[in-house]
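A single protein chain has been omitted; all remaining protein chains appear in their positions.
As written, the chains take the letters A and B, and residue 1 is the first residue of each chain.
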Amino acid sequence: MRRAVPLILSLALVVLGGCALERVHPWERDVLARKSMQLDAYPLDTYLDEHIYSSKETARGGQGVGGGGCGCN
Amino acid sequence: MLRRLFASLFFIAVLLPTFAANAPELIFTTATGESLPLASLRGKVVYLDFWASWCAPCRQSFPWMAQMQERYGERGFVVLAVNVDRERAEAQRFLAASPAKFRIAYDPNGDTARLMNIKGMPSSFLIGRDGAILSSHIGFRDTDRAPREAEIKTLLDR
Partner (left out) sequence: MQLKKTTSIHQALALASCSLLAGVQPARAEGWETSASILYYSEQDRVQAIEPVVRVKKQLSEDEHVAVQVVADSLTGASPNGAVPTTTPQTFTSPSGEKTYTTPANETPLDPTFRDERFALSVEWARPLGRELRSVLQGHFSGEHDYKSMGLSATLARDFNTRNTTLTGGLSYNSDEVDPVGGVPVGLSDTVFRERISGTEDKQVLEALIGVTQVLSRTTLLQLNYTFGQDSGYLTDPYKLVSVVDTGGNPVSIMHEKRPGEHTRHALYARTLTAFGRDVLHASYRYYWDDWGVNAHTVDLRYRLQFSGGHYLEPQLRYSLQSSAADFYRPYLPQGETVEFVSADYRLATMTTTTLGVKYGIPTRRDGEFALRVGYMVQTGEDNPAGAPGQLASQDLFPDTKAIMVQLNYSLLF
(Lines give C-alpha, C1' and ligand atoms only; values in the text may rest on other atoms or scores of the structure.)
Protein backbone atom coordinates (compact mmCIF):
# COMPACT_ATOMS: atom_id res chain seq x y z
CA MET A 1 0.00 0.00 0.00
CA ARG A 2 2.76 2.49 0.82
CA ARG A 3 4.25 1.83 -2.57
CA ALA A 4 0.97 2.81 -4.17
CA VAL A 5 0.93 6.28 -2.56
CA PRO A 6 3.75 7.74 -4.68
CA LEU A 7 2.05 6.36 -7.75
CA ILE A 8 -1.30 7.88 -6.91
CA LEU A 9 0.43 11.18 -6.27
CA SER A 10 2.26 11.05 -9.60
CA LEU A 11 -0.95 10.13 -11.39
CA ALA A 12 -2.64 13.12 -9.82
CA LEU A 13 0.28 15.34 -10.78
CA VAL A 14 0.23 14.15 -14.36
CA VAL A 15 -3.49 14.81 -14.68
CA LEU A 16 -3.30 18.24 -13.08
CA GLY A 17 0.04 19.04 -14.65
CA GLY A 18 -1.41 17.99 -17.97
CA CYS A 19 -2.83 21.46 -18.15
CA ALA A 20 0.65 22.91 -17.80
CA LEU A 21 2.38 20.54 -20.23
CA GLU A 22 2.84 21.42 -23.86
CA ARG A 23 -0.66 20.97 -25.20
CA VAL A 24 -1.03 19.23 -28.53
CA HIS A 25 -3.97 20.75 -30.35
CA PRO A 26 -6.57 18.69 -32.20
CA TRP A 27 -5.18 19.81 -35.57
CA GLU A 28 -1.64 18.75 -34.56
CA ARG A 29 -2.39 15.08 -33.97
CA ASP A 30 -1.09 13.79 -37.30
CA VAL A 31 1.71 11.68 -35.75
CA LEU A 32 -0.47 10.45 -32.87
CA ALA A 33 -3.09 9.29 -35.38
CA ARG A 34 -0.76 6.75 -37.00
CA LYS A 35 -1.41 3.10 -36.35
CA SER A 36 2.21 2.69 -35.23
CA MET A 37 1.64 5.26 -32.47
CA GLN A 38 -1.37 3.54 -30.94
CA LEU A 39 -0.97 2.06 -27.49
CA ASP A 40 -2.32 -1.21 -28.69
CA ALA A 41 -2.59 -1.49 -32.43
CA TYR A 42 -1.98 -5.24 -32.29
CA PRO A 43 -4.28 -6.76 -29.66
CA LEU A 44 -3.52 -10.32 -30.76
CA ASP A 45 0.22 -9.77 -30.28
CA THR A 46 -0.46 -8.47 -26.77
CA TYR A 47 -2.77 -11.37 -26.02
CA LEU A 48 -0.28 -14.00 -27.12
CA ASP A 49 2.65 -12.32 -25.36
CA GLU A 50 0.69 -12.00 -22.11
CA HIS A 51 -0.22 -15.64 -22.39
CA ILE A 52 3.38 -16.75 -22.81
CA TYR A 53 4.88 -14.57 -20.10
CA SER A 54 2.23 -15.11 -17.49
CA SER A 55 2.73 -18.85 -18.02
CA LYS A 56 6.48 -18.62 -17.60
CA GLU A 57 6.80 -16.00 -14.84
CA THR A 58 5.03 -15.13 -11.64
CA ALA A 59 5.14 -11.40 -12.38
CA ARG A 60 2.25 -10.27 -14.50
CA GLY A 61 -0.07 -7.39 -15.24
CA GLY A 62 0.30 -3.67 -15.72
CA GLN A 63 -1.00 -3.26 -19.21
CA GLY A 64 -4.23 -1.63 -20.08
CA VAL A 65 -4.68 1.18 -22.54
CA GLY A 66 -6.61 4.28 -23.34
CA GLY A 67 -5.69 7.66 -24.76
CA GLY A 68 -3.36 9.10 -27.36
CA GLY A 69 -4.41 8.61 -30.93
CA CYS A 70 -5.92 11.06 -33.36
CA GLY A 71 -8.61 12.23 -30.95
CA CYS A 72 -11.08 12.44 -33.80
CA ASN A 73 -14.85 12.53 -33.32
CA MET B 1 -22.37 47.41 -4.40
CA LEU B 2 -19.57 44.98 -5.19
CA ARG B 3 -22.02 42.12 -5.09
CA ARG B 4 -24.24 43.82 -7.64
CA LEU B 5 -21.23 44.47 -9.87
CA PHE B 6 -20.24 40.85 -9.77
CA ALA B 7 -23.80 39.75 -10.35
CA SER B 8 -24.11 41.88 -13.47
CA LEU B 9 -20.70 40.78 -14.76
CA PHE B 10 -21.74 37.18 -14.23
CA PHE B 11 -25.03 37.84 -15.98
CA ILE B 12 -23.28 39.33 -18.99
CA ALA B 13 -20.69 36.53 -19.08
CA VAL B 14 -23.48 33.96 -19.18
CA LEU B 15 -25.53 35.78 -21.80
CA LEU B 16 -22.69 36.86 -24.06
CA PRO B 17 -22.07 33.48 -25.70
CA THR B 18 -25.72 33.27 -26.62
CA PHE B 19 -25.35 36.25 -28.92
CA ALA B 20 -24.14 34.85 -32.24
CA ALA B 21 -20.55 35.95 -32.55
CA ASN B 22 -19.12 36.98 -35.85
CA ALA B 23 -16.44 34.73 -37.26
CA PRO B 24 -12.97 36.17 -36.71
CA GLU B 25 -11.22 37.86 -39.63
CA LEU B 26 -9.92 34.62 -41.12
CA ILE B 27 -7.75 34.56 -44.22
CA PHE B 28 -7.14 31.23 -45.92
CA THR B 29 -4.75 30.18 -48.66
CA THR B 30 -5.93 28.44 -51.82
CA ALA B 31 -4.12 25.64 -53.65
CA THR B 32 -2.49 28.18 -55.93
CA GLY B 33 -1.25 30.28 -53.03
CA GLU B 34 -3.76 33.11 -53.34
CA SER B 35 -5.32 34.46 -50.21
CA LEU B 36 -8.99 33.87 -49.59
CA PRO B 37 -10.50 35.99 -46.83
CA LEU B 38 -13.60 34.53 -45.18
CA ALA B 39 -15.14 37.97 -45.54
CA SER B 40 -15.14 37.54 -49.32
CA LEU B 41 -17.85 34.90 -48.87
CA ARG B 42 -20.23 37.32 -47.13
CA GLY B 43 -23.69 37.00 -48.63
CA LYS B 44 -23.41 33.23 -48.85
CA VAL B 45 -24.16 30.56 -46.29
CA VAL B 46 -20.79 28.99 -45.56
CA TYR B 47 -20.07 25.52 -44.18
CA LEU B 48 -16.52 25.96 -42.89
CA ASP B 49 -14.87 22.61 -42.28
CA PHE B 50 -11.43 21.81 -40.92
CA TRP B 51 -10.04 18.47 -42.10
CA ALA B 52 -6.78 16.52 -42.36
CA SER B 53 -5.55 13.50 -44.30
CA TRP B 54 -4.95 11.57 -41.08
CA CYS B 55 -8.47 12.10 -39.79
CA ALA B 56 -10.58 9.04 -40.60
CA PRO B 57 -14.03 10.58 -40.01
CA CYS B 58 -13.05 13.32 -42.50
CA ARG B 59 -13.13 10.66 -45.20
CA GLN B 60 -16.77 10.12 -44.36
CA SER B 61 -17.62 13.81 -44.39
CA PHE B 62 -16.29 14.48 -47.90
CA PRO B 63 -19.02 12.71 -49.89
CA TRP B 64 -21.67 14.37 -47.73
CA MET B 65 -20.15 17.84 -48.17
CA ALA B 66 -20.01 17.25 -51.92
CA GLN B 67 -23.68 16.31 -51.84
CA MET B 68 -24.58 19.47 -49.91
CA GLN B 69 -22.59 21.65 -52.29
CA GLU B 70 -24.33 20.13 -55.26
CA ARG B 71 -27.78 20.33 -53.72
CA TYR B 72 -27.66 23.86 -52.37
CA GLY B 73 -24.90 25.59 -54.32
CA GLU B 74 -27.34 27.49 -56.50
CA ARG B 75 -29.05 28.95 -53.45
CA GLY B 76 -25.84 30.59 -52.30
CA PHE B 77 -24.36 27.80 -50.23
CA VAL B 78 -20.61 27.27 -50.15
CA VAL B 79 -18.55 24.52 -48.56
CA LEU B 80 -15.08 25.68 -47.62
CA ALA B 81 -12.93 22.77 -46.44
CA VAL B 82 -9.69 23.91 -44.81
CA ASN B 83 -6.85 21.43 -44.70
CA VAL B 84 -4.51 21.52 -41.70
CA ASP B 85 -1.93 18.92 -42.84
CA ARG B 86 1.64 20.08 -42.29
CA GLU B 87 2.68 18.64 -45.62
CA ARG B 88 0.72 19.56 -48.74
CA ALA B 89 1.65 16.15 -50.22
CA GLU B 90 -0.38 14.36 -47.54
CA ALA B 91 -3.46 16.40 -48.39
CA GLN B 92 -2.95 15.73 -52.07
CA ARG B 93 -2.78 12.00 -51.49
CA PHE B 94 -6.07 12.15 -49.61
CA LEU B 95 -7.68 14.23 -52.37
CA ALA B 96 -6.46 11.79 -55.01
CA ALA B 97 -8.42 9.03 -53.25
CA SER B 98 -11.39 11.23 -52.28
CA PRO B 99 -11.66 14.07 -54.80
CA ALA B 100 -13.32 17.20 -53.43
CA LYS B 101 -16.21 18.70 -55.35
CA PHE B 102 -16.07 21.86 -53.28
CA ARG B 103 -13.62 24.58 -52.32
CA ILE B 104 -10.43 23.58 -50.54
CA ALA B 105 -8.14 25.96 -48.68
CA TYR B 106 -4.90 25.30 -46.81
CA ASP B 107 -3.67 26.23 -43.37
CA PRO B 108 -0.58 24.11 -42.63
CA ASN B 109 0.43 26.13 -39.56
CA GLY B 110 -3.01 25.81 -38.02
CA ASP B 111 -3.39 29.58 -37.58
CA THR B 112 -7.06 29.71 -38.55
CA ALA B 113 -7.75 26.50 -36.61
CA ARG B 114 -6.31 28.20 -33.54
CA LEU B 115 -8.33 31.36 -34.12
CA MET B 116 -11.48 29.27 -34.36
CA ASN B 117 -10.49 27.40 -31.18
CA ILE B 118 -10.94 23.96 -32.74
CA LYS B 119 -11.73 21.29 -30.15
CA GLY B 120 -11.57 18.17 -32.30
CA MET B 121 -11.17 16.89 -35.81
CA PRO B 122 -13.03 17.43 -37.99
CA SER B 123 -14.62 20.68 -36.84
CA SER B 124 -17.25 22.53 -38.79
CA PHE B 125 -18.96 25.88 -38.49
CA LEU B 126 -22.11 27.05 -40.17
CA ILE B 127 -21.85 30.75 -41.00
CA GLY B 128 -24.80 32.84 -42.09
CA ARG B 129 -24.92 35.32 -44.95
CA ASP B 130 -24.09 38.12 -42.51
CA GLY B 131 -20.89 36.42 -41.31
CA ALA B 132 -22.29 35.30 -37.95
CA ILE B 133 -21.43 31.79 -36.72
CA LEU B 134 -24.71 30.05 -36.10
CA SER B 135 -23.53 26.64 -35.08
CA SER B 136 -20.40 24.61 -34.60
CA HIS B 137 -19.86 20.87 -34.58
CA ILE B 138 -17.10 18.56 -33.55
CA GLY B 139 -16.61 15.29 -35.38
CA PHE B 140 -18.55 13.67 -38.17
CA ARG B 141 -20.82 10.70 -37.79
CA ASP B 142 -23.40 9.04 -39.95
CA THR B 143 -26.13 10.38 -37.69
CA ASP B 144 -24.92 13.96 -38.24
CA ARG B 145 -25.91 14.10 -41.90
CA ALA B 146 -29.63 14.78 -41.53
CA PRO B 147 -29.52 17.31 -38.68
CA ARG B 148 -26.73 19.30 -40.30
CA GLU B 149 -28.53 19.39 -43.63
CA ALA B 150 -31.60 20.65 -41.80
CA GLU B 151 -29.51 23.45 -40.28
CA ILE B 152 -28.22 24.44 -43.72
CA LYS B 153 -31.75 24.55 -45.13
CA THR B 154 -32.91 26.71 -42.23
CA LEU B 155 -30.14 29.21 -42.88
CA LEU B 156 -30.79 29.27 -46.61
CA ASP B 157 -34.51 29.80 -46.06
CA ARG B 158 -34.00 32.89 -43.92
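Worth pointing out:
By our rule, contacts are C-beta pairs under 8 Å (C-beta built on N, C-alpha and C of every residue); 3 or more make two chains touch, one makes a residue touch a chain.
Remember, predicted model here, so these are calculated numbers, not experimental data.
Although one chain is omitted from the display, it touches the following shown chains in the full assembly: A, B. Residues 3-4, 7-8, 10-11, 14-15, 18-19, 21-26, 28-48, 50-73 of subunit A touch the missing chain (whole complex, contact as defined above). The chain not shown here touches subunit B at positions 56-57, 59-60, 119-120, 138-139, 141-143.
Just so we're on the same page, only the chains that are shown with their structure count from here on.
Work out the mean CA point of subunit A and of subunit B, and you get 33 Å between them. Contact residues on subunit A toward subunit B in their complex (touch as defined above): 25-30, 33-34, 70-73. The touching residues of subunit B, when paired with subunit A in their complex, are 50, 52-58, 84-86, 90, 110, 113-114, 118-123, 138-141.
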